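Left out: one protein chain. Kept in place: all the others.
To keep things simple, chains are lettered A and B as they appear, and every chain counts its residues starting from 1.
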Amino acid sequence: MEDLGLKIFGAILTTIMAFTVGMTYGGIVRKLTARVQNRYGPPVYQNFLDLLKLQSKKTNIAHGFMGHMAPVWIIIAAVTVLMFIPILNGNLWFPNLSFHGDLIFLLYMMVFGSLGMALGAGQTGNPNSAIGVTRGLSQMVGYEIPFVLALVALMIQFQTTSVQDLTQVQHETGVWNAFANPFAFLAALLASLGMFRYSPFDIVGAPAELASGPVSEFGGKYLGTMMSGGAVFAFIKLTLYVHLFFGGAGNPDDSGILATLAGIGILLVKTFLLYMIPVFYGWINPRYRTEQAIRYFWGWPTALGIVGVLWAVFFN
Amino acid sequence: MTDLVKENILLNAVTSAFKIEGKVIRDRRVEVHADKNTVSSILLFAKKQLGYIHMNHMTCIDWIEQGEFELVYTIYHPVDKLTLFVKTRIDREIPVMENIDTIWDHANTYEREMREMFGIEFPGLVGEHDFILEDWDQIPPMRKEFDTHKYAAETFYTRPGREDAKDVREELSKRSGTVVPDFAKKYSRE
Partner (left out) sequence: MENDKNSQKIVDYIGNFARKHSLFVLAYGTGCGAIEIPATMTSRYDAERFGIRGAATPRQADVLLITGYLSTKTLKRVIRVYEQMQEPKYVIGFGSCTVNGGMYYDSYNTINGLDQYIPVDVYINGCMPRPEAVISGFVKLQELIMAGKANNGEKYRENLEHYRSNQKKIIKNWKMPDYNW
């Protein structure tokens, strides 16, 4: 019974942390973007204010059942995926529901939110939403291929389909997977550019072209909920990458307060640095068209992914 | 200042071919006055024989005192860099003019605008009657008998001005000791 209580407490803690970190990162990115453009920029907590404002709107309009459910769906998907991601390796405060094979499960679950979004956007009947959804799904087809190839390379190399095991391997050997299989790492890194949807891959929500695409009919609470879901998802992707390629964070043998805090610190540093890669890439790039984006992902990233798989098969 | 050789050659070519009046305005600008029935032949002649392949503009002027509309066709020669104005007058009471969008497609747009703004009919003109205005039920607004000030005052809500607002003209003349000229008096507040 105590065990269950601890687990629930841990789950809530994980969710709150993911939400806070994701939102703050968004704010930091806005501030940094402003500084790059020689502006003063909004405060770092601006995203929280936006969220609070969206949630305190007086009227909120929905266009039918799926329009109602889409934000909820996104939140559900985000929290579910979060439960399967190890926040700190083997830490008792952040328990997770990992099992053997959860990497494959995660691959499926991560598109679940986008699916809800697609259904909800479809019901609003706004043509911009429909175009946005098609673009989003096409782009997903683009970046999923190098991403999956990179994960397959890791699975073959270490003969496991568990995120926990992959982290544990890095912890034991002391070699990060980014160096153990550099080709797979590069493929996954390039795929992450599309995953975070910064320029040049912001073709889904292009504000000037598509009036923010799939979310164009969602306002108020719906938009706010979607924003929180997106923030959690950003944290999820970053943490997953850190655990897969950068040796994870946390010490499995020590769950004391100090060790946990140190683990969180390391995780934040790693995720933030990783987050800066798509953001930096975005600052210096204008927007691609859909077919350019897909061609990009099916070019070098896919080739690197295939080399990564071959590397995993023949050199280990 | 050039000696306007090209301009005079053009003027002669057009006026002698159609027996009409015309003049050189300045360098690179030539105008001819044509009868309303010959306009399309002049335009075709200019386009096919003289190489005026581009129509810049087409507009209308309301001469209410003379009871006429004046239509101006501005066409352009891209090699010689000459502009030819073909002007014609039509009756204000029965404003009908030949449709020339078979010569230049984009004349269609100008003609629709004139139909809407001046009420000139172009037989055979294809296009919606509502072009820039929506649901317009008055006389065409660019005609000079249309009192736009009165219409605006009746239709829209004018905001009353400030109590202490002063008439700019009067104030300035008072300050500088000059007299407001007669033609400006009708614009004064008093």
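We adopt the following convention: a contact is a pair of C-beta atoms (placed from the backbone, for glycine too) under 8 Å apart; a residue touches a chain by one contact, two chains touch by 3 or more.
What you see is a predicted model, and the numbers here were worked out from it, not measured in a lab.
Only one of A:N60, A:T80, A:S138 or A:S255 touches the chain withheld from this view, namely A:N60. Across B:E65, B:E93 or B:D135, the residue that sits in touch with the chain not pictured is B:D135.
Residues 30, 34, 37-42, 46, 49-50, 52-53, 56-61, 128, 207-208, 210-212, 215-220, 223 are the ones on chain A that touch the missing chain. Where chain B meets the chain that is not shown, the touching residues are 132-135, 137-138, 141, 146, 148-149, 151-153, 155-159, 161.
The rule is short, and it goes like this: only the chains that are shown with their structure count from here on.
Each chain gets a centre from the mean of its Cα atoms; for chain A and chain B, those two points are 62 Å apart.
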